[in-house]
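Sharing a structure here in structure tokens format.
A single protein chain has been omitted from the complex, and every remaining protein chain is retained in its original position.
Chain nomenclature is as follows: A, B, C, D, E and F, assigned in order of appearance, with residue numbering initiated at 1 for each chain independently.
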Amino acid sequence: MQGQQQQAYDRGITIFSPDGRLYQVEYAREAVKRGTASIGIRTAGGVVLAVDKRIRSSLMERTSVEKIHKADDHIGIASAGHVADARQLIDFARRNAQINRLRYGEPIGIETLTKDVTDHIQQYTQVGGARPFGVALIIGGIENGEPRLYETDPSGTPYEWKALAVGADRKEIEDYLEENYDEEMELESGIELALRALAEANEGKLRPESIGMATIPTETAEFTPISDDELDGYLSEFDLLAEEDEGDEESDE
Amino acid sequence: MQGQQQQAYDRGITIFSPDGRLYQVEYAREAVKRGTASIGIRTAGGVVLAVDKRIRSSLMERTSVEKIHKADDHIGIASAGHVADARQLIDFARRNAQINRLRYGEPIGIETLTKDVTDHIQQYTQVGGARPFGVALIIGGIENGEPRLYETDPSGTPYEWKALAVGADRKEIEDYLEENYDEEMELESGIELALRALAEANEGKLRPESIGMATIPTETAEFTPISDDELDGYLSEFDLLAEEDEGDEESDE
Amino acid sequence: MQGQQQQAYDRGITIFSPDGRLYQVEYAREAVKRGTASIGIRTAGGVVLAVDKRIRSSLMERTSVEKIHKADDHIGIASAGHVADARQLIDFARRNAQINRLRYGEPIGIETLTKDVTDHIQQYTQVGGARPFGVALIIGGIENGEPRLYETDPSGTPYEWKALAVGADRKEIEDYLEENYDEEMELESGIELALRALAEANEGKLRPESIGMATIPTETAEFTPISDDELDGYLSEFDLLAEEDEGDEESDE
Amino acid sequence: MQGQQQQAYDRGITIFSPDGRLYQVEYAREAVKRGTASIGIRTAGGVVLAVDKRIRSSLMERTSVEKIHKADDHIGIASAGHVADARQLIDFARRNAQINRLRYGEPIGIETLTKDVTDHIQQYTQVGGARPFGVALIIGGIENGEPRLYETDPSGTPYEWKALAVGADRKEIEDYLEENYDEEMELESGIELALRALAEANEGKLRPESIGMATIPTETAEFTPISDDELDGYLSEFDLLAEEDEGDEESDE
Amino acid sequence: MQGQQQQAYDRGITIFSPDGRLYQVEYAREAVKRGTASIGIRTAGGVVLAVDKRIRSSLMERTSVEKIHKADDHIGIASAGHVADARQLIDFARRNAQINRLRYGEPIGIETLTKDVTDHIQQYTQVGGARPFGVALIIGGIENGEPRLYETDPSGTPYEWKALAVGADRKEIEDYLEENYDEEMELESGIELALRALAEANEGKLRPESIGMATIPTETAEFTPISDDELDGYLSEFDLLAEEDEGDEESDE
Amino acid sequence: MQGQQQQAYDRGITIFSPDGRLYQVEYAREAVKRGTASIGIRTAGGVVLAVDKRIRSSLMERTSVEKIHKADDHIGIASAGHVADARQLIDFARRNAQINRLRYGEPIGIETLTKDVTDHIQQYTQVGGARPFGVALIIGGIENGEPRLYETDPSGTPYEWKALAVGADRKEIEDYLEENYDEEMELESGIELALRALAEANEGKLRPESIGMATIPTETAEFTPISDDELDGYLSEFDLLAEEDEGDEESDE
Partner (left out) sequence: MQGQQQQAYDRGITIFSPDGRLYQVEYAREAVKRGTASIGIRTAGGVVLAVDKRIRSSLMERTSVEKIHKADDHIGIASAGHVADARQLIDFARRNAQINRLRYGEPIGIETLTKDVTDHIQQYTQVGGARPFGVALIIGGIENGEPRLYETDPSGTPYEWKALAVGADRKEIEDYLEENYDEEMELESGIELALRALAEANEGKLRPESIGMATIPTETAEFTPISDDELDGYLSEFDLLAEEDEGDEESDE
């Protein structure tokens, strides 16, 4: 389909093309690919979330590039794509998690929360007057003692994964994950796999300050950020520590 | 009708073309065809729902590719097309089923529920400010001890069927069903027919993990998912079990 | 008027063309012609409604192709055109009939009901934000012991008829009706006329399963569906019974 | 002004063209011309309304082609143009007449009612989101013992007339009226003038079944339909009775 | 600026062109010029309003071509341009005048009323969803014993005048007024000036039936229509009486 | 940027161009330039407002060309550009000034009032469904015994000035002001400077009737219009009095 015809589907609201596609949703997926990669891995010992945080400048506070968020005590969310859109969805998720605690006196289920979010996303792809969300989320947490890991995409479809990547280099990272994933592995091995997978898309080496990581261990069911020191330790241990040099340009915006 | 003229009907809301067609509805039907096939079969012993679930990656949880849903104790719904749209309609159906139980103290009729859904769909094809739903549903269940099987299409028309397919390869599968369907057959034969019909569109063989199946037996009037083990058993029994190899690309999105 | 100029009237809401026409309404009339034929005949003995129901597949339940509806005890409605639109109007008619009984304790008049429906239709041709209804209705019933027969068209104009056809082959069928109609005939003769007229547009023969029929006799003032067996009897009696062969493609959608 | 430029004014809402015209209103006037003629004549003895009712088929009930309406006991309205639009305005007029009786305990004035209607029409030519009304009305009645006769046009302008025609052949009929009108004539002469004027546009002869007529006599101030028999009598008396032959195609829609 | 570019400003709402103009307002001014002339003259003895009323047909009631309106006891309004729009503004003016009497127990000021009207007009030039008013008003009356004379134009700007014309031939009539106006003249001289100015644009002669006139004398502060007989007297006196012949085509619509 | 591309930004609401400009706001600034000049000067002795009032006709009341308005006892506003828009903003300013007195029992601050107005203006440049205001205001007054002078532009930005001009010839007049302004000068010198600056843009001479002037002296803090006689005196004194001849065409509309 060429430029001119495509144009027709960009102007108004999100509508079907003659071959049954929703271009605005597909373009929103492109917005996700423009963001740096985020990874989620489910292990027997809990969920690992890891993100690539390329910082534009050494003067920027690394912590303000938020790609991993605590949605509730037992739930973490990693995002890729349009950062401001991600914030909206994460606020939505937090409110829903909080309401669930208030109403039912118990933590919200991971699948329930995911579907609340995807239903919200879907509305923006069908009803006029707004554009779709240009972001994909990885929602991980512990439900009834079991680790769970979900993806939300810009169409509003929920998927459950053992391990996945969203954002730039998704294909390369998922290939690596498919080859190396083992459902039985411990949390520690999940951390290693996540870092090695991220390194795959970064010429084999990583700097702790350009990574974000958190786990939700099955045992504690508590969202647990990994500190820079810990990250430094892991990278050394796995021989993934990069020399000090300039990062590249790709960044979430 | 050529590209340029067609364009005119794509931009605004859903309106009639000079020959009396609603292009956005026809494009939504194309969205249905982009989804993998779903099948419904009504037998004397109950309703069979079977779906083709092609999984993008071995790391994706097969159960999260939801194409068969329990709408109420006695009703199952299979879908083909835009997954996020399907979720909206299924939530709508569930709410209506629940309200019926609360208000009248009895299970909702299959036809009643289907028409609630199609009336809802129709609104999105006539009133501006939203696009049609890009999904077809197969709604099956037991009403007054009788199995019933319906289809909803993107125009909002309800159809009752003895057996039908929606989504990719609809024509091929319906041809197979027409040839082999027998109104008097038992539930077990319905399961066999459903699997054989699905296999028709998959070069004759199936893998249990790329299939979803549920029945609503006349006797119990209970939505009953078929487990992977059972599926494996059926496929072996009917000599439909595929060798382990890569699936193809088609998937619901 | 050529393609390009016509285009101008298709995009926005329903507006007048330079020669004073409403294209969206005319296109909606084309949608009516795309549907199979429906017939209404008023006799001294009551109203006859007959419809052509071409079924896409032998697996489809014939009864689910609804083209004749009971709107109230004493009123039947046959439709041609966009099925999902017809359902909206028939629900609208039913609600109005019900409200009339509740409010005034008596059955609604046929003309009153027709005009309620056409006023509703007209709104969709004048106020923006929605398309016109792509359906024509034949509304027949008994009012004060007299049979009455009306048509609603997509512009929202009500017409009263002695006998009429809407949908495909309207012209041919109405020619036949004009030649053969007799205002004094009994209900039975009306049934014969309706079937012969339908046969005119079907190469002279009919199959009972591709026909729907109902009467509202003057005496009982009760909507009375004609069963398949009765239909089979009529077709044999009038020598209109078709051999078993494949139907053609035209169908309501 | 050529095709392309004109197009610009057709798309959106009713707006001014560079030469200060409102095209949608002018096109609505074309819709009026597409309808058959309606005539109003004011005599000392009362108001005469007469309409040309070309019936599409002998099976259509002539009375259902409504072009003369009783708006209140003392007021009749004849229309030309889009029938469904006319119905909206006549309902609006009836409601206003009724409210006037309820509120003030007396019949509404003819001029008051006309201006209520034209103000309503004007709104549809200025505020977006709807098209103008494609209909002209002739409103006639008795006010304080005096016959009054008004026209409403699609721009929402009220005009008072001694005698007028709207719809097809307006010019020819008005020429005839101007030549033959006499303000002092009695009601009977008004009836003759109306029929002769209609005949002018029908090759000199009329059939009673293709005419509608009503009077509002000054004396009774009661809307009084003229029956077919009376019409037949008048036509014979004035030597205007047509031989039985086919009517032409023009009809209100 | 050529056709194509101008088009851009016609489609949507009233917006600025690159050179800071509001085309829809300018086109509305063209609509004013399409109407016949109206004149206002302020004399020491009161305000004179005079209008050119070309009647389309001898059967039309001259009084129904309303171009001079009584807005309150002490205020008259003459209009030029789109008649139906004028009616809206005059109703708006009447309501405001009435509210003022109710609220403050005194007649509304002429300037106050004018500015109420122009503020209302301005809204239609700035806020989307409606077109500007295609009419200019001359508002004249007595305030605190002083005659006042105002104009409202389609942009919503109020102007105060000693004497002015709006509508067709504005330039010619205003030239005549500028030459012959004398601020100290009596009401009678104002009447003469108004008629002579109107005659200027009518080849020097006038017919009483194609003129409308009213005064609001300073002394009485009462809106006073001039009767046909009086007009005939004035025209004879000033030697402006036309021979009986056909009027030209221009008319307000 | 050429015609065609610019067009794109004119159609819809006020949106950014690729180089970060808001065309509708810039076009509104052109509307300001189309108006005659207005000047504001702040002196130790108070604020001077002076405006160029070119009158279209000798019959127009000069006082009705309002370019200087009293917003509150201590505040005057001069405008340039679209007169009807100016009236809206001045009404808005007056209401806000009045509310301030009612609520806090004290006169509103000049800066506070200016920012109320500019915030109101900004809304019309960001939210869809309306065009920006095509007018610039000079707001001058006394606050806590200090003269203050502000400008509002069509973007909604407030500026404080010692002396400024808006409207036609802004550049020339501001150049003159920059050369000749002295912050310490008395009110009388401010009046002279204002008149000399206006004369700069009028070939060195002025007529009292084409000027408007008002002061808000620091001492009295009372808005004080300058009468025609006073103006005549000033012009003679400063040798700026024009011979009687025709004015040019530029006028505010």
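As a convention for this text, a contact is a pair of C-beta atoms (placed from the backbone, for glycine too) under 8 Å apart; a residue touches a chain by one contact, two chains touch by 3 or more.
Not measured: the values here are computed from a predicted model.
S.K.: Going by the touch rule at the top, give the shown chains the omitted chain contacts.
M.R.: The chain that is not shown touches these displayed chains: A, F.
S.K.: Which of these, F:Ser58, F:Asn96 or F:Ser155, touches the one chain of the complex that we don't see?
M.R.: Checking each option in F:Ser58, F:Asn96 or F:Ser155, the one touching the absent chain turns out to be F:Ser155.
S.K.: Which candidate, A:Gly45, A:Pro107 or A:Pro132, sits in contact with the chain we can't see?
M.R.: A:Pro132
S.K.: May I ask you to list the residues on chain A that touch the chain which is not drawn?
M.R.: Within chain A, the residues that touch the unshown chain are 3, 6-7, 10-12, 23-24, 27-34, 57-61, 63-65, 82-85, 87-88, 91, 124, 128-134, 252-253.
S.K.: State which residues belonging to chain F touch the missing partner chain.
M.R.: Residues touching the hidden chain, for chain F, are 5, 8-9, 11-22, 115, 118-119, 121-122, 125-129, 150, 153, 155-164, 174, 177-178, 181.
To be clear about the criterion, only the chains that are shown with their structure count from here on.
S.K.: Among the other chains, which touch chain C and chain F together?
M.R.: none
S.K.: Count of steps on the shortest touching-chain route from chain A to chain D?
M.R.: 3
S.K.: Stepping chain to touching chain, what's the minimum from chain A to chain F?
M.R.: 5
S.K.: Going by average Cα coordinates, which chain is farthest removed from chain C?
M.R.: F
S.K.: Can you grab the rotation angle between chain B and chain F? Superpose on CA, round to the nearest 5°.
M.R.: Here the rotation carrying chain B onto chain F measures out at 155 degrees.
S.K.: Given that chain A and chain B are copies of one sequence and touch, is their interface built from the same residue numbers on both sides (over half shared) or different ones?
M.R.: Chain A and chain B contact each other through largely non-matching residue numbers.
S.K.: Quick check: how many Å separate the C-alpha centres of chain A and chain C?
M.R.: One centre to the other, that is 55 Å.
S.K.: Two-or-more-chain contact residues of chain D, please, as numbers and ranges.
M.R.: Chain D, residues with two or more chain partners: 11-12, 128-129.
S.K.: Which word fits how the chains touch one another: line, ring, star, complete or other?
M.R.: Topology of touching chains reads as a line.
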